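Just one protein chain is left out here, and the rest sit where they should.
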Amino acid sequence: MRRQILNSPDDVVSEALEGLALAHPSLIVYRPDPGIVTRAVPARNKVGLVSGGGSGHEPLHAGFVGTGMLDVAVPGAVFASPTALQVHEGTVAADSGRGVVQIVKNYTGDVLNFQIAGELAGDDAVRTETVLVADDLATDTDEDGPGRRGTAAVLAIEKICGASAEAGADLGTVAELGRRVARNARTLSLALSAGTHPGATTPAFSLGQDEVELGVGIHGERGTGRIPFADADTLTARLVEPLVTELGLAKGSSVIAIVNGLGGTYPLELHVAARAVHRGLTGRGVTVARSLVGGYVTSLDMHGLSVTLLPADPDLLPWWDAPVRTPALTW
Amino acid sequence: MRRQILNSPDDVVSEALEGLALAHPSLIVYRPDPGIVTRAVPARNKVGLVSGGGSGHEPLHAGFVGTGMLDVAVPGAVFASPTALQVHEGTVAADSGRGVVQIVKNYTGDVLNFQIAGELAGDDAVRTETVLVADDLATDTDEDGPGRRGTAAVLAIEKICGASAEAGADLGTVAELGRRVARNARTLSLALSAGTHPGATTPAFSLGQDEVELGVGIHGERGTGRIPFADADTLTARLVEPLVTELGLAKGSSVIAIVNGLGGTYPLELHVAARAVHRGLTGRGVTVARSLVGGYVTSLDMHGLSVTLLPADPDLLPWWDAPVRTPALTW
Amino acid sequence: MTTTSADIQLVPDFGRLWVDTLFETFLDRTGALGELDRRAGDGDFGTNVSSALRRARQSIDVAPPSDYSGWLTAISRGFLGTGGTSGPLFGMFFRDIARCAATGEPTLGEFSSGLTAGLATVQRYGKAQVGHKTMVDALAPAAGTLESAVAAGAAPGTALEKTARAAVGGARGTIELIAKRGRASYVGDVARGVLDPGAAAAAMLLQAAALAQAGPGGRVDTSWIDG
Partner (left out) sequence: MTTTSADIQLVPDFGRLWVDTLFETFLDRTGALGELDRRAGDGDFGTNVSSALRRARQSIDVAPPSDYSGWLTAISRGFLGTGGTSGPLFGMFFRDIARCAATGEPTLGEFSSGLTAGLATVQRYGKAQVGHKTMVDALAPAAGTLESAVAAGAAPGTALEKTARAAVGGARGTIELIAKRGRASYVGDVARGVLDPGAAAAAMLLQAAALAQAGPGGRVDTSWIDG
């Protein structure tokens, strides 16, 4: 039985956001009603950036509010979309007159509520553009369906769009940049065990001792297949190889790589995996132009990791490198 | 049975350090022989700062090498002191002519090997001073013994001494500042479950469903008592109250607070706890001048947290606030 | 050449009357609606509707609306501030309904246009067709019936009565369907035999509209949802 450090499961999101804001008073403010997180000092005269979605993926998104990244985060309940009104309030709060880019992970509820919020914002004369993040290679099927899920690539998009917006780019430019990154980035994940929903006592799914779940999402759903448990190098290769193939990476390619812990992966494990990813890529002649290793887009306390690769077009790197100052990402 | 994302347990530390260095090439360099992590660009003409100890506490210490914090980290095997020679090499590497402050957590092996390394460094005409970190309130007994263990306060000491050294303070001044912080900071920890040693399949100790281990250390050792499982506010109060009493905090006091995850605590939990710590303190009229919330001084994947309180003497705050740029702490 | 009844005003204060009837109608029925979602969905539909209406009531209590558009906007916002798929869809549906009147209370024709627009919005966002076992199965026949009734010159009371009956009929028809949209679509054949809760709620709100137009003394009969 899993236990957690919580008060009431119903209050976990609002209490955690209050805690986050108390820890970063100079960076962010949490407004419990309507349930949004904004910069402590709102930006002026720039394209606004709003993102959000279900909670349980911390530090995403509230941890990425700040200079050089988001203006506003709109967190729903655990694994549940924020409401259209919440997103609407967040969108309006993100506007400083030059329009707002909504960065939306591809999940039915999120897409619906952000779309509606955009329409409502139009009533307030706030122009909006949407960047849909759909990077999860595991859900890349031809079938007529909801399409690829949005996972850790959202971090790269928030970072890159954030830098571009901070530098003064206009609404269309920021959105187009985000869409380009969204088109090019792919992610693949695996888990040794699922996360446990606040208030629940057992993980969302369970695995045999010899099984690893490949292609997991970040909402406790099972993956697309099971592979044998193996050492870090072997497991990591099961993520890197399909990504390399999908993105057509070859000798001379250059990528931005995100090795992301899913919540229950501790630092030694994650850095052993990061080394394997790095070696796996450089061994194929692919340069790792930039990399980021840490628990950024999580699924409660899921024990696993995701690898995101994004071809490092030369014009992207300055946006990636540009200063950022948020609770969870600062350089 | 717990499983981990590893290759050989023997290689976990060196592989993880290689991974860390690959992720932060502009900040740090890992030298596998003799087993030290240095800044990518060594500082010149400043007091050097070296720290180290057993691994398994990541991001401590290698994650804190960089401008405004450590010059060199010396990681041992998991939960085992680095060797005297390793520490010696690290100490010499940290020296840029103005001497080196060794920051040592109070464990027999660490104390011994750092002391010897200091003596060996003397042969090389490197002056050294030692700051012994012994903040763990749970091990504060009158008995003739090894004294309080060194835990998460080491982070505050590395930050504050790092800033002072970076600003050009001399050896004695940096060391005296560190010793003052070490005297004044106290930490208390609890765990819902122990971490699992790389290569092992069961946690270092196990607890009943209604038990929480109070006063745990960071090496898988049991705590000093068991308390009933309860909600986050109640559990957190069991850490805050003894600290407040020990430090004589009262209405009007002001503290720096570190709410530290022990490795297996995921962000929602940690921020719910941070809120409780904050409210527990402000409810007593104690101002939280600064706070830091995250997994900084861990014990593998131990599920638990520690709270560190340090009276926020006005002259400490500028050192705390001074810029820092390391893999795991940047502002 | 027939005369339409498009320009006839609905009863004075129709907005307030409808909203009051709505609260009344749903008051003790969200449990039953939730139960339907539990049998062929994820079980949250009842909570979603009740919290939407609670939110609407709160805002009405704080700032009582002054006209039709205000009353219906409160309902719209209540749903837009709620989760699930039904929250945003009903929210946007009521937004179109709220906007249908040029000024003050709507004419029957404006109301009919509002219903048609609301249906179109739900379909634009939800991508559901008739037969997919969703609220569309109640709203589509209702909107069509009202348009015809207006074109045929039916009086508002009769027109709205017919509309409600069409909606209830459409909702009941979902019992035999397997779902192609929403959570119920994940359970396949298991949903057959279960009334779609969203369709049921859509029909109930049109029953409430008919009663509001008919005037006091009546009661919406929702016993049909217990099937």
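The first chain written gets the first letter, and so on, giving A, B and C; residue counts start at 1 in each chain.
To be clear about the criterion, a contact is a pair of C-beta atoms (placed from the backbone, for glycine too) under 8 Å apart; a residue touches a chain by one contact, two chains touch by 3 or more.
Quick caveat: nothing in here was measured; it's all calculated off a predicted structure.
Engineer: Tell me the shown chains the invisible chain touches, ordered by label.
Structural biologist: Listed by label, the shown chains it touches are B.
Engineer: Out of B:T83, B:Q102 or B:N260, which touches the unshown chain?
Structural biologist: B:T83
Engineer: Who touches the missing chain here, B:L112, B:A167 or B:L317?
Structural biologist: Residue touching the chain left out of view: B:L112.
Engineer: List every residue of chain B that touches the chain not included in the displayed model.
Structural biologist: 34, 76-77, 80-81, 83-86, 88, 108-109, 112-113, 115-116, 119-120
One rule holds in what follows: only the chains that are shown with their structure count from here on.
Engineer: Please classify the inter-chain touch graph. Allowed labels: line, ring, star, complete, other.
Structural biologist: line
Engineer: Could you grab the centroid distance between chain A and chain C? Build each centroid from C-alpha atoms only and quote it in angstrom.
Structural biologist: Averaging C-alpha atoms per chain gives centres 37 Å apart.
Engineer: Between chain B and chain C, tell me the centre distance in angstrom, where each centre is the average of that chain's C-alpha atoms.
Structural biologist: That gives a centre separation of 60 Å.
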